[in-house]
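Only a single protein chain was left out; the remaining protein chains are all shown in position.
Here the chain labels run A and B in written order, and each chain numbers its own residues starting at 1.
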Amino acid sequence: MEKKNLALNIENLSVKYKIYEGILEVIPGLSMHVEQAERVGLIGETGCGKTTVLKSAAAVLQSPPAIVHKDAIEVCGVSVDGKKGLRSVRRNVSMIFQDPSSSLNPTLKISTQMTDILKSQFPGKRKAEYGQMMLDALDSVSMPAPERVLGSYPVQLSGGMRQRVCIAMALMKDTNLMLADEPTTALDVTIEEQILDLLDKLVREKKKSLILVSHALGAIRKITDRVYVMYAGNVVEVGKTKEVFEHPHHPYTIGLMAATPKLTGSGIADGIAGDIPSYINPPKGCRFASRCPRCTQECLEAPPILADMEDGRQVACHHAGEEAAV
Amino acid sequence: MSENVIQIKNLTKQFKTKFGTLTAVDDVSFDIRRGENFGLVGESGSGKSTIGSMIVGTYGPTSGSITFRDEIDISRSSQSREPSLKQQIQLVFQDPGGSLNPRKTIRQILSVPVQLYAGKRLTTAEVEARIKGILEQVGLPVHYLDKYPRAIGGGEKQLVCVARALAANPQFIVLDEPTSALDVSIQAKITNKLIELQKKNDLSYLFITHNLCLVRNMCDRLAVMYLGSICEYADTAEFFENPRHPYTQMLLASIPVLSDEEERLKPQKIKSIGEIPSPLNKPKGCPFHPRCPFKKDICSQDTPQMREVSPGHFACCHCI
Partner (left out) sequence: MMTKELKANAAVEQGQNPRIESLKKSWYKFSRNPLSMLGLVVVLAVVFVAVFAPYIVPYPEDAGLTTKIAESFQGPSAIHLAGTDEYGRDVFSRMLIGTRSSLVIGLLVLAISVPLGVILGLVAGYYKGKLISRLIMWVTELFMAIPPLILAMVVCTMFTNGYLFAAIGIAVAWWPWYTRMTYNMVTSLSNELYIVYTELSGVKVLKILLSEMLPNITSSIVTKMSLDMGSIILTASSMSFVGLGVQPPEPSLGAMVSDGIQYLPEFWWLTVMPAIVVVLIVLGFNLLGDGLNDVLSVEEK
């Protein structure tokens, strides 16, 4: 694998916080990468550290309070450290957030906010040219009545339209890597479908790399090629999206899929008993051990490492491959 | 013949706002049978939560009626309701964090309904015994009684909310998106617990949600709402096999699913288009017509009437 060609490369990232009760070991050591024009999903539930990973990739994780150690975080081959790194991140990364209403400034018209971005990206053009670029951008996200939208304030738009504006703004920057943090969680189902289709189409057309972070498994399945499953700060399973959804290997992934209510009406599995372990003095073995049906002595003693399986999947489990009934 | 717990007839609720009159619920009728888990599904602005609020009495309806157990008219706000009525109809909110007082321990929270609805003065030991019994029913350990809400997880908070509703010993519980704020693995636990409690305590539920998959797996019947009106209303199995209303089909087609098997169950011919209009300026005629791929001229002029398309299956569309 040629490292230079990676859109994002994170090696051995660890993040800790010091608080009253002790030290929060949020992420013990995580590596992930995104290839050019690859669409990667990041699945995880509340508090599993997925947003922390995303923030480190975009170089916006505040440190302190976070205590960060890493071997490397590189965006398009350039380390994110220092001023030069930050500039590279700004040039190469764009973000879409969960809540489209708080990522737009409520006191400025959409046109003003979009012009600001254009001016920083393409300085020294005439007003009319900027206007045309904005219309094109809104057009590319299939915005109905783009002229009217440009003259509106964010509150005058619906949630779906605001998210379209955010995507249009993210696309105006000619970036390589797009980070989408739960972009459809705040939207209604029928609108979510439209936004996911749109993201899918745009990312394919413009050959961008995408990280889609979500707890909605269906959304990840719909538009990503490869998926990372995170649990309590660790990556527990990596593989081609289609394969992971068809045959999950890690007990956590299996439990998660089973707990999701299905359209087939086959009832709801009882979920995964228990809770995410505390990040203060986390279990020294596998962090999933206390909730795992396969747990043995080995799991309580040593943390599993993310190991390659025969089918090209990577799973962090001492009992990977033993497809016991869960 | 099963008895109805709740019967809703021509229920309408309008709110006066700065921008004009907002019709949140528009001429809605349905009934919830005894021992039934009735799903009320809709996207934002569909008026599903407004119906729930009227049943528990946050406010009264503008017109129409709500009848409890075929005899008691409850079309008014909670202040004018009998205490026994408040006891029989309970409520669980979507946001478990916000619905528990952060300054009270779980014990203090649960003792409020226990004492309020006991009908007589209870001794501390009686209250304690009852609280412990309820906590056990929802499956939380007893030492949680001394914890504050912030010290427990989201799913556990929601279980405390359920316990608080159960403490009143109700017949009917309105569940307003009880699992929407929770993670999938926890959601499963709560929904299964809710089903278990329903059977054990002979409860009826109104389950308000936007998640059709959840309804598929836990409700007996359901109604789908769009912009204040019911589009379709049927038994769960019949509904998912044979969705008739174009909006219902669009909703089903939009669900992001986990397997090809489920993918095949979705209506194939329809694709989601358009925006949900603001309830403040609802389209004339059928509220869904601007997004409907099958619309005819009549759809933009006349409001369609609810019709029985097959026994027990109602839909509200000109084109069926």
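The criterion applied here is as follows: a residue touches a chain if its C-beta (ideal position, glycine included) is under 8 Å from a C-beta of that chain, and two chains touch if they have at least 3 such contacts.
Since this is a predicted model, take the numbers as computed values, not measurements.
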| said: For a quick check of understanding: of B:I8, B:L100, B:I134 or B:L175, which residue touches the chain that isn't displayed? | reply: B:L100
| said: If I consider the whole complex, including the chain that's not displayed, which of B:E3, B:D70, B:D146 or B:E308 touches that chain? | reply: B:D146
| field | Residue touching the undisplayed chain, where the options are B:V112, B:I195 or B:I273 | value | B:V112
| field | Interface with the undisplayed chain - residues on chain B | value | 56-58, 78, 81, 83, 86, 91, 93, 95, 98-105, 112-113, 116, 141, 143, 146-148, 150-151, 164, 168
| field | Interface residues of chain A (partner: the chain not displayed) | value | 20-21, 273-275, 277-278, 283, 290-291
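Here, only the chains that are shown with their structure count from here on.
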| So what's the Cα centroid distance for chain A and chain B, whole Å? | 32
| Touching chain B in the complex: which residues of chain A? | 45-46, 144, 158-161, 188-194, 196, 215-219, 221-222, 245-246, 255-273, 275
| Okay, in this complex, where on chain B does chain A touch? | 43-44, 153-155, 183-189, 191-192, 210-214, 216-218, 236-237, 240, 250-259, 261-262, 265-266, 272-273, 275-276, 278
